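This is the structure I have questions about; it appears just below.
Chains shown are a subset, placed as in the full complex.
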Amino acid sequence: MARATSTRRKLLTTLAAWSVALVIFFPVLWMILTSFKTEVSAVATPPELLGADWTLENYAEVWQRSDYPRFFWNSVVISIGSTLLGLAIAIPAAWSMAFVPGRKTKDLLMWMLSTKMMPAVGVLIPMYLLFQRLGLFDTKIGLVLALMLMNLPIIVWMLYTYFKEIPAEILEAARMDGAGLWNEILYVLTPMALPGIASTMLLNVILAWNEAFWTITLTTTKAAPLSAFIASFSAPQGLFYAKLSAASTMAIAPILILGWFSQKQLVRGLTFGAVK
Amino acid sequence: MSTHSSRIAARIMVAPSVALLLLWMVVPLVMTLYYSFRLYRLLSPDRTGWAGMRNYTWFFQSPDFWLAMGNTLALVGGVLVITVVLGTLIALLIDQPVWGQGVLRILVIAPFFVMPPVAASILENLFMHPQNGLFAAVSMALGYEPILYLQDYPMWSVIAIVSWEWLPFATLILLTALQSLSSEQIEAAEMDGASAFGRFRYIILPHMMRAITVVILIQTIFLLGIFGEIYTTTQGGPGSASTTLPYMIFKQAIVAKDIGRAAAGGIIAVILANIVAFFLMRGIGKHLDT
Amino acid sequence: ETTITVATVNNGDMVRMQGLMDDFYAKHPDIKVEWVTLEENILRQNVTTDIATGGGQYDVITIGTYEVPIWGKQGWLESLNDLPADYDVDDLLPAIRGGLTVDGKLYASPFYGESSFVNYRKDLAEKAGITIPDAPTWDDIKAAAAAMTDKDAGIYGICLRGKAGWGENMAFLTTMANSYGARWFDENWVPQFDQPEWKAVMTDYVDMLTKYGPPGASNNGYNENLTLSLQGKCAMRMDATVSAGSLTDPAQSEFADKVGFALAPDAGLGKRANWLWAWSLAVPASSDAKDAAKTFINWATNKDYIALVASKEGWRNAPPGTRTSLYANPEYAALPFAKMTIDSINAADPTKPTVKPVPYVGVQFVAIPEFAGLATSVGEIFSAALAGQKTVDEALAEAQTLAVSEMTDAGYIK
Amino acid sequence: MGKITLKQVNKSFGEVAVIPGIDLVVEDGEFVVFVGPSGCGKSTLLRLIAGLEDTTSGVIEIDGKDATALPPAKRGLAMVFQSYALYPHMSVKKNIGFPLKMAGMDAVEAEKRIANAARILNLTSYLDRRPGQLSGGQRQRVAIGRAIVREPAAFLFDEPLSNLDAALRVSMRQEITELHQALKTTMIYVTHDQVEAMTMADKIVVLNAGRIEQVGSPLELYHRPANTFVAGFIGSPKMNLIGGEEAEKVGVATIGIRPEHIDVRADGPWQGVVGLAEHLGSDTFLKVEVEGVGTLTVRATGEVRLRHGDRVGLAPQMDKVHRFGADGKAIA
C-alpha cells in the first residue's frame, strides 16, 4: 500500500537523486567524453566538456593497434563460462544448505567465504607454477576454472540466501507430484529462483569481467581478455589521456550495456535474497 | 524435508563445491607455506635453500610493516565506513519515488562495471592530477591552489577511489534491503509519533542491519586483498604512506622477485584476514542468524 | 609453418612494427607471429616469471639493458652471435652493444636505444633572457630553472621524475648521482648513501623540484612529465631522448617548433647525467622455435627495417639509437634531435658509469638481480623526501640502512 | 476527547475516486465498525482518518478541530495494523514503549505505563521477548499494547484479527471488547467478519464502493436493513432474497427472509428438495431447492435428520419477511 506522494516532493527528491547519481556517474561520463577528444584538448586547461574538434580517431587507433575482438571474445567466454560452471556446481550445494541444513551449514558457508581471503599476490608463484605444470596456462579453460573457483563462495552464498526465501513446501509439493531430486531442482527450484540466479550470474559475470590480476598473470595471447587489452594501453609516448579513455571505454562498454539492460534484473534479484 | 534419503543427497550435492574449494585453498596454501620457509629469488636461481624464519622476520623488522598493517586496516575500515554510510543515504534517496528511476539506478551502479585498473587510472589522471585533473581545474577556477591528492593525502585518495568502485555494490544491497521493509512498519512508527530521523534510527536502520552485515562481510573479503589501485596511483607512496600489506607483498613478488618473502607475506596476510574475519564474525555475525 | 610468440612493450615503435608485418610475412611466409603487447611493468613481470620458471611461453621477448646481462649470465637467453652477416653486428652503437654483451656473447638485439637529455622551451628561455648551452652544467640548469619559473602562469622551471620506482625516479637520480661523483656501492658492495656526494645530489634534487617544479612532483613519472612538457607547462625537463619525437610533433604540442635540446648536465667531474637504455629483442633458452625467433629478430632490428620504417612513415619515426649507420644518414642527421641523441648515447658508458670505481655495470641501474627491489624501496624513500615527508638526511640514512641490510641479506656484504 | 467528524471527505487515486464523498460522525467513546466487501474503501477511509493518506477534498475534524492537514503523529490517534507491524528487532517492552520514547516521556513514567499496559493485556511475562518469539495472539496483543500506552483520543483497527485462527479470534475479540469497556475510548474497527461486526460494534457503518449504505446499531441493521445490499451483507448465512412471483404476491420487487426465519414443517407452503445438509450438532444448515422460488438456505436448530435428496416443506415466518422496492430500498 504505497502512499501517494505529492508532486512537489517528488520533484525535489528527483532533483536530489539525479544530482547524486550524476556525481557518482560523472567519472565514467567524463572518461567517455574524453575518449572523443583529441589528445591535445583532453589535457586542455581549462577543461573542455567536449572539444569542438571531437573525433573518433582514438577509437580507430585503439582498434587498429590491437585485436579488440579477440580480447572481447576471450572476456565473454571466460566470464560467462566461469559463471555458468560456477552455477552448475553451486546450485546443488546451495540447495543442500538451504533445504537440508545441518548444524554445520553456517560454518561451512563461512569457511567457503574465507577461502577468498587469501591475497592473490601471496600465491602468485604457486598458482603460476600450478597452471604451468597442469598445462592450463594461457588457456581459456584454465581461466574459467580459476575465476570459477575464485567466485564460487560468493555464488554459493548468494544462491543460498535466495533459495532460503523459497518455501520448502513447494519443493515438497514437487516431490509429492512425483518429481525426483533432479527434476525438483530443474523444474521447480531453478525457475523459481530465477531472479536470484540471474542476479548472481550478473554479479559474477561482472566480477569475472573485471578481474585483472589473474587474467593478466595467467595469460599471454590465446586467452587474454580485456583486462590484458587495457594493460597494453598506457602508451608511454606522448599524450595518452584520450586513447586511454577510448580503450577503457571499449573495455567497459560491453559490461555497461549488459548492466543497463539487466539492471532491473540485478536489482530485483538482489531484493529476493541477501537481505531479508 | 529431512528424510534420510534427502540428507544423503544433500551430502553428495555439496561435495563437489567443498572438494574443489578445499583443493583450491589447500594446494596453493601448502605451496605458499613451503616457499615461505625457502630462500627463493626468481632471478638468483643459484641461491636456494631453507631460510628458516628469515622471510618472516624480514617482514616484522621492516620499518614499513606496521605502517602497512595499519594502512590495510585503514583502507578496509575507511572504505567500509564510506560505502556503508553513503550507500545508506543514497539508497534512502533513490528508494523514493522519482522520475526516471531506471536510468537513475544504472547511473548509480555504473562504477561497479568499471574494471578496477581503469577506475584507478581514470580517477588518477582525469580527476586527481594536480595539473590536468578536473579537480585541479575546479580548485583553480575557485581561486585555490590545486590539492595534491596523491602526494599529500595518498591514503585518502586510495580510499576514495576504492570507495567509488564499491559504493554501487553497497548501495544496491542496501537499497534492496530497504525495499523489503514493510511500509506498514514505517506507518506504524509514524503513528507512534516518530520523526523522519526517529523512523530512520529506530526502524529502518535496524531493519538494514543484516544487509549491512552482508555488505561488510563481502567487501572486507575483497578489500583485504586490494593492491592494484595503489599500484596504479600512488605506488605505495610517497615513501610508504600508502603501502598496504598486499602491496608490500606485491613489491616482493613482482618487483623484487623474492618469492620466499612474498610467500611469507602471503601467510601473514592470511593470518591477518582470519583475525579480521574472527572479529567480524563476532561483532556482526549475529545479524546473519535468520 | 612455425608460430612464434613475441612479447613486447606497448610503446609507439613496437606498435608501429606490428603494422609493418606484411613485409615480414612476405619474406618469411612460413613463420606466423603472435603478439603479446603489454605495458612495461606488466611485461617485465610476465616475462620474468616465465623465464625464471622455464615456462617457455615466449619465443621472442622484449627486455631492457638491465635484464640482459643478468639473464645472459644465468643462461636463460639464447646467444645471438650466429645471426646472419646482413645483420651487421658491427654497425650497432658500441655503448649499446656493450650493455647487451656478456662474456663476448650478444644476448639481445637492440630495437631502439635511448639516452637522456634536456629539453626546454626556447621561447621561455628567450623571454627570461638566458641561454642554455648545448652541454650545460648543473649550475646552468638551476639558474635556467629559476629564471623561467612562473608559477602564476602555470609554468614550471624544471620537471624531473619524482614517482617512486627503480625505472622512474631512481633511473634519473642514479644518473644525477653519477654526474655528482656519487655511486651506489663501493668496490666491496658497501652502499654509499652516507657519503656527502649523495647528500649533494638529494639536496639539489629536492631543492630544484620544490622551488621550480610542478606541484605533486613526487607522483610524476615519465608519462606525467612528458604530458606537462607537451602542454608547455614545463619550461625544462630532463628525460629520455625518445620523447624528442613527440615533443617536435606539431600534432601533439603547440610548442613543437619551440623546443630546444641540450645534453644532460654535468658537475664538471667528467660524467654527464645521462643514461643508456635499449629495448632489445632476445630469445629465451626455453623457446622451442629458436630459428624462427632469430629470423624474426634479424628482420626487426636490421638496417633494412629502419629503412622500411623511413620509407613508410618518414625518418622521424625510424627507431633511434641503435645503429651508427642511421646517424650517418644525412636525412636523419638533419632532424633536430638526432645529433643530441647520438651524442648523449655516446656519452654514456655502462661499463664505467661513475666517477669513482664501482664493481657493477649499468648506467642508471646496477645490473644485479637485487637492484630492482632495492632501488624501488630506496625510490620510495626518496620520493617521500621530495614530498616533504622526510628530510634529505633522514631519507639518506634510511636508504643506507635499508641497502646495507638488503645487500647483507643477499650475500654481497660478507 | 475522541469525537471524529468527516465532512464530504473525498479520496481519489489518480483518476479513480475510491471514496466519492463521505459524511460521518463518530461520537466520543463509541465503538464503530466499518464493514463492506473487499476493495470498498474501508482501509482507505481508516488511513485517511489516521493521516496516512491525504484527503483529496473534504475536512476531517478530531475533537472539533480541523485535523485534515495534520501529520499522523499529531492527530493523537493510535492504529493497529492487520499485519501487526511490530518492530521485529525490539523486545516487546521496547515495542510497547516506542511511542512513549518518541514522545520523549521520561523513563520512570514510561516504565509505569508499559507495565500497566502489559498487565491489562497479560503480557507481563513476555516483556523481554522479541515479536518473532511470540504466537499470533500475543503479537496482536503487543500491537494493541503499543496503541494503548499513548492514551490516544481514538484507536483505529484495520482487520486486526484476520491473521489469527478461529479460537484465538474469538478470545481476542472479547479482549478488545473488554478493553473498550474499560478504557471507554473511541474505537474505529475495520473487519469483514460478520460476527466481529455484530458483537463488537456500537454502530456499524456499511460501505459499498466508497459510499455509506447504512449506519446503525448491529440489531438495527439485522432487523431493518435499509436495502438489499445491507440485507445480504449483514447476517450469516446470508438472507435469502427472492424475486419473481413470490415477491409479486406481496406487491414488491424482492422479498428477503433470513435462514433462521424459515421453519421446517411438512405442511409448509414451500415444498422442496434438500440439496446439501450440514450437520453441526447444534444446528443443521440446509440448502433446499424450491420450485419457483430458487435455492433457499435454511437453518434448523439442533440435529435434524435430513439428507441430500429428501423432500421437505418450508414455512417462512411471515412477520420476519423483509420487503424491498425495485430500487433495492426497503419498504417499511
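Residue numbering begins at 1 within each chain, and the chains themselves are lettered A, B, C and D in the order written.
The working rule: a contact is a pair of C-beta atoms (placed from the backbone, for glycine too) under 8 Å apart; a residue touches a chain by one contact, two chains touch by 3 or more.
Predicted, not measured: the structure shown is a model, and the values here were computed from it.
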*With one copy per chain type displayed, what is the overall subunit composition of the complex in this structure file?*
A x1, B x1, C x1, D x2
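Methods note: only the chains that are shown with their structure count from here on.
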*Determine which two chains are connected by the greatest number of contacting C-beta pairs.*
A-B
*asked:* Let me spell it out: compute each chain's centre from its C-alpha atoms, then which one is farthest from chain C's centre?
replied: D
_Between chain B and chain D, centroid-to-centroid distance (C-alpha), Å_ = 55
*Rounded Å distance, chain A centre to chain B centre (Cα mean)*: 16
*Could you put a whole-Å number on the gap between the CA centroids of chain B and chain C?*
36
*Name the residues of chain A that each touch 2 or more other chains.*
1, 3, 43, 45, 124-125, 129, 231, 234, 241
_Among all residues of chain B, which ones touch two or more of the remaining chains?_
42, 131-132, 184, 187, 254
_Of all residues in chain D, those that touch chain B in their complex_ = 50, 52, 71-73, 77-79, 81-83, 85-90, 98-99, 101-103, 146, 150
_Residue numbers on chain B that touch chain D, as the complex places them_ = 182, 184-185, 187-195, 198, 202-203, 206-207, 209
_Per the contact definition, I'd like the list of chain A residues that touch chain C in the complex._
39-40, 43, 45, 64-66, 124-125, 128-129, 132, 137-138, 216-217, 220-221, 224, 228, 231-241
